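Just one protein chain is left out here, and the rest sit where they should.
Up next, subunit A:
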């Protein structure tokens, strides 16, 4: 159907009549060039339609819908009819101790993840990389990647079955005559618990990128320093670590940009068991104020605040990584 439009042909369809009745040389005017491109590309543009509709409505529509953070939003009146109140929602937000509490919880969990979860995939990747037995290595990889594909609902169910009040751990402790421990439903244990779940679910998956980086380290470097008498530790410090540093920096930047997101689904599933004191994070704060109480403008303000901070953090982290001579996420 859409053959590439040729400049001038005998076919009347291709030689599109203009007002003057003379087919112009297509490159002659900007308009002509535009026509030519349109005729060549209209089918590609048609291909884009479903995807672009999705982006227009559900991404950009929602993005512009964030403007309701500046409105005294009344669902009945809609975005156009609700009153513009400027930064009042934000003012209220910054005066709300509950919000700061949620922000603090979020940061605490993020920090715990950074310290305990972030290095875990690197450690496991080092272990896997050191295995010389190929089939064993493949087998372990298959096993440790699996939890990544399991939904949070199931992960939480598994943890309940293992660590809950009537779970395996407490069953074994009781059988051996030891004290049982309350892990789930205990506000003090909530944050470490959340991090443990993330470690269980995503450590294996996280090894993939490190394994790819480790595989690309130049063997000759190892050989050279080994001849110079470097032991395993020094080889790691002087060869492995510098070689995989860009990957580590990249992942750190991504993590920093996401520092205010700490597993919304995961925490929403378990928030009610320990209460908002320990488990309210910014995302659940948004959810419960917006969807729960119908305070849409206020909740959207909290969500927008989080999004803007995220963009700023990515920008800064990227700048810093350029200063340090790394390539970062983007240029």
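Convention: contacts are C-beta pairs under 8 Å (C-beta built on N, C-alpha and C of every residue); 3 or more make two chains touch, one makes a residue touch a chain; residues count from 1.
Just so we're on the same page, contacts and distances are computed from a predicted model.
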Query raised in the report: Which one, "Ferredoxin", "Cytochrome c oxidase subunit 2", "ABC transporter permease" or "Pyruvate dehydrogenase E1 component alpha subunit", is the UniProt name for the chain you do not see?
Result: "ABC transporter permease"
Query raised in the report: Just one of A:85, A:111, A:156 or A:189 touches the chain that is missing; which is it?
Result: A:156
**Report entry** For subunit A, the residues touching the chain missing from this view
**Finding:** 1-4, 37-38, 40-41, 43-45, 47-48, 50-52, 54-55, 57-66, 68, 79, 124, 127, 130-136, 140, 142-147, 149-154, 156-162, 164, 166-168, 170-171, 174, 200, 204, 208-209, 212, 219, 222-223, 226-227, 231-232, 257, 264-265, 268-269, 272, 283, 286-287, 290-291, 296, 299-300, 303-304, 306-307, 310-311, 314
